[in-house]
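One chain of protein is taken out of this complex; the other chains stay put.
Order of writing sets the chain letters: A, B and C. Residues in each chain are counted from 1.
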Amino acid sequence: MDLYEYQGKELSRRYGIPVSEGRLATTPDEARAAAEELGGQVVVKAQVLTGGRGKAGGIKLAEGPDDARAKAEQILGLDIRGHVVRKLWIERASEIAKEYYLSITFDRGAKKPLLMLTTQGGIDIEEVAEKSPEALARLHVDPLEGFQPYQARRLIYGAGIDDPNEQKQVLALVGKLYEAFVGCDAMLCEVNPLIVTPQGEVKALDSKFSVDDNALYKHPEIAEMRDLDAAPAEERAAREKGVTYVKLDGEVGILGNGAGLVMSTLDVIALAGGRPANFCDLGGGGDAQGVVDALEVIGADPQVRSIFFNIFGGITRCDEVARGILQALDRMTIEHPIVVRLDGTNAEEGREILAEASPPNLHAEPTMLEAAGRAVEFAR
Amino acid sequence: MDLYEYQGKELSRRYGIPVSEGRLATTPDEARAAAEELGGQVVVKAQVLTGGRGKAGGIKLAEGPDDARAKAEQILGLDIRGHVVRKLWIERASEIAKEYYLSITFDRGAKKPLLMLTTQGGIDIEEVAEKSPEALARLHVDPLEGFQPYQARRLIYGAGIDDPNEQKQVLALVGKLYEAFVGCDAMLCEVNPLIVTPQGEVKALDSKFSVDDNALYKHPEIAEMRDLDAAPAEERAAREKGVTYVKLDGEVGILGNGAGLVMSTLDVIALAGGRPANFCDLGGGGDAQGVVDALEVIGADPQVRSIFFNIFGGITRCDEVARGILQALDRMTIEHPIVVRLDGTNAEEGREILAEASPPNLHAEPTMLEAAGRAVEFAR
Amino acid sequence: MAIIVDNETRLVVQGLTGSEGSFHGTRNKRYGTNVVAGVTPGKGGQDVDGIPVFDTVADAVAETHANTSMIFVPARFAADAIYEAVDAGIRTVICIAEGLPAHEMLRIYAYIRPKGVTMLGPNCPGALSPGKANVGIIPAEIFSPGSIGLVSRSGTLTYQIGHELTQLGLGNSTIVGIGGDPIVGSSFVDVLEKFEADDETEYVVMVGEIGGEEEEKAARFIEAHMTKPVVAYIAGFTAPPGKTMGHAGAIISGSSGTAEAKKRALEACGVRVGTSPTEVARLAADVAGAHA
Partner (left out) sequence: MAIIVDNETRLVVQGLTGSEGSFHGTRNKRYGTNVVAGVTPGKGGQDVDGIPVFDTVADAVAETHANTSMIFVPARFAADAIYEAVDAGIRTVICIAEGLPAHEMLRIYAYIRPKGVTMLGPNCPGALSPGKANVGIIPAEIFSPGSIGLVSRSGTLTYQIGHELTQLGLGNSTIVGIGGDPIVGSSFVDVLEKFEADDETEYVVMVGEIGGEEEEKAARFIEAHMTKPVVAYIAGFTAPPGKTMGHAGAIISGSSGTAEAKKRALEACGVRVGTSPTEVARLAADVAGAHA
């Protein structure tokens, strides 16, 4: 679960990481009031769960309350990489002498947290990693050892931070960020830029936190931060129904059980010359309600022209899925042709159930490849 | 550093371990007031850093405020195994249906914390361990794994606690005690007895915490709990001067550098037919002030009849020690004969310095055995 | 011989009395797996379909000499269950349970690795050595005994490919689902190493998917250390960048970890890569035929 900048800063503050004071605003008037409270110059920052806000015009300096109101009006409603700005973070403006970059990520390959620090902050970290890898200090933390101050020192010397006053502040900050990383069950804690003010103060000017969904039960206060309105409407609907759904651009609606099989189904549709309309995983279930829920979500996509129902029974039993499909078709009207492929546990029984009922727009195929071809044909 | 029951209970409470409500009292009137505040039956408990309080009459039930005052009068001033009672813990009386024992100790052999639980609490745990070892459930915790609930379950099933309601409470309590053990850098956390009330409530009726001196810098609030008045006066004086001193029963005062060498010196004195008056370790130092401080402490013991100064120079240089001895004898008057053995780094120079000055009551000997024999002779 | 589970497996099921635990535990037993014990705290002394239940894994190991554990407890008790198994001397842990926090799994991995414990999962379908033992939720009826080792990050995709192999008359030594979580107990390399050493395995089919770099590492391992032929399949060629496709493992970051990149890495190391489950099965049949 990704957090907004203002939420990440709230967590940062809890762990003692220095951030600027700010206020949340959802209207120009609130932005004005926030600027008034904060006093002086403020920065009006779009809160969206994507990068590139600055270039998209989502971050603006305001001279005072009225200016903040004006800037808020410009930013609210902006579409930044498909994310519409509905919230603003108004914060006291900082003078910036230097921009660094600091992050802790989950390195799945090494199976260890990875610390990264560079003095070339503010820009794309992949670019730094590629163009001047020696400028990016990297160090893994052994999870049993935990954070030790020497790790921060190695980063600091490695990145070439040589002012003792900065060193001291960054040393403390790395330790606190690691505490936050572990304490919040984060998969990513990124500070970009980590700034040094002309007065030599080190501060987190941005904050990107991503928290492990599986650990949210331990952190109800973070779980509550989830912005249900941030996801596209159809994905939201799917989530509410416990279905994993990702909207794509094509015409063949896809439904399967298991993420790997569904991904493979997408590929096979493409091989057959079609374009998948979505990724939709029923998971281990496949009962009538699950099928209804999934079909509702897929059917609501106006681009969909056919539906491919690809089930390989393991725990999921094909006869149950077949019954689920029939019940779903009873309860709702699906205009599109549905191609069904059933294999694995109780596949025979499942196919018989479907053959017996033989609903008009339902087409059974024996193999995944053949079924994919048929679904693509229907979508043409 | 050992803590009093009331201090251990304060820490227990911080970690969510259920304890009875109580008040500290140092006079009978305070005890009366405490009983009044608490209401009902109270227990008046001597606060001393030793066991066997109950048998020594240091724990008494009181029916109400007046009775509490009377019981406090009886207990204050008691000598329990050499510890004079100066503080009382007045706590609300508990009904006791069962008495268990729970502890976490530092197992130096296994280099792991050791959990122990038995339903035969309230008495000497060594007795249980010896007479019915099967009743004492024991389990080590891997320090990198940390506490896991299964460990508490193994203890609970191992000790034969079979009431599900008790199991649940003990499970939680073991986890909290382990948190306290790690969180306070404790060397020992012992709850004896851990009681079950007739209503099925599990509660820590006593609390014994011992905290690692080396870790006190992390826990200033625990460091402040040290009762400077609890140690014998001479040990207190030594501690203030940074000298490790333990009072013993004999007549030969002993001073050396390094705990191992001093212990060995005690043994050699005994072999020579004498009795050591103390253990006194100068540590790595040996400068004039250290020698003065140590001699002052040893000289204040009326039983001392001779002093054996046994130095083996390593980091400590014998010439410095010799100068220290001379300066000390300048600054203070020592009536007793002093036998000095110097060896190791700069021993020659040290011996020459002493020979040159040759103070009247100072006797140099070439070996540890000869010096011990001489010191014992002088003490006769 | 086979790998991970076989005739030597003595299985304890942690969470045997739960609905999933009892369903799959008894199913594994009926398949012929030597299921010697179950563990559910507080239910020691009971039995499930004749399988004795103990309060602790230590008790189960002491009484039944269990050497392998299958974990079927709710996510928030799974870490505790894994530690309990390992500390009780269990050498192979197969964690079907899903939803373990990644930080917990990070610590578990670091803890068990130096002890030489073999772990599959979390969030994995288990391991099946046809004709010998089935530990987990893999539908055994799809597979037949044979000489192909099959290793996969995905459940149903594995079944699909196994099904295609079976239809071509090819059997398996062991089918291993390593699980799709960010941190799992065994990587492709770990399992490939075991297949290379296994005398019943002659060829290997590896089923990967987008995200991470485990397939790339496997490619380098195959080139450097494997004498047995390996064919591969990668799912997710059409997955758009930056979208999460269900498996936490299947997150693309930047250009690395794409199906295309993985395919190239594998082919560069001499591994033939199929573009559909059907094609990879045919490749496997080719290889088997060529070596037959």
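Following the convention adopted for this analysis, a contact is a pair of C-beta atoms (placed from the backbone, for glycine too) under 8 Å apart; a residue touches a chain by one contact, two chains touch by 3 or more.
Computed from a predicted model, the values in this text were never measured in an experiment.
In the complete complex, the hidden chain is touched by one of A:D2, A:E36, A:E99 or A:D142, namely A:D142.
Summary of contacts with the chain left out: across B:I123, B:A233 or B:A259, the touching residue is B:A259. Checked against the full complex, the one of A:R153, A:K218, A:K241 or A:R275 touching the unshown chain is A:R153.
Contact with the chain not shown here comes from a single listed residue; of B:Y6, B:Y100, B:Y150 or B:F279, that residue is B:F279. Touching the omitted chain from chain B are residues 106, 108-109, 111-113, 126, 142-144, 182, 185, 187, 212-215, 217-218, 244, 246, 248, 256-264, 266-271, 276, 279, 281, 312-316, 343-345, 367-369. Residues of chain A in touch with the missing chain: 142, 144-145, 148-150, 153-154, 157, 164, 167.
In the analysis below, only the chains that are shown with their structure count from here on.
Identification of common neighbours of chain A and chain B yields C. The two chains most heavily joined by C-beta contacts are A-C. Per-chain Cα centroids separate chain A from chain B by 56 Å. Chain A and chain C have centres, each the mean of its CA atoms, that are 28 Å apart. Rounded to a whole number, the gap between the C-alpha centres of chain B and chain C is 54 angstrom. Among the residues of chain B, those touching two or more other chains are numbered 144.
In chain C, the residues that reach two or more other chains under the touch definition are 107, 110-111.
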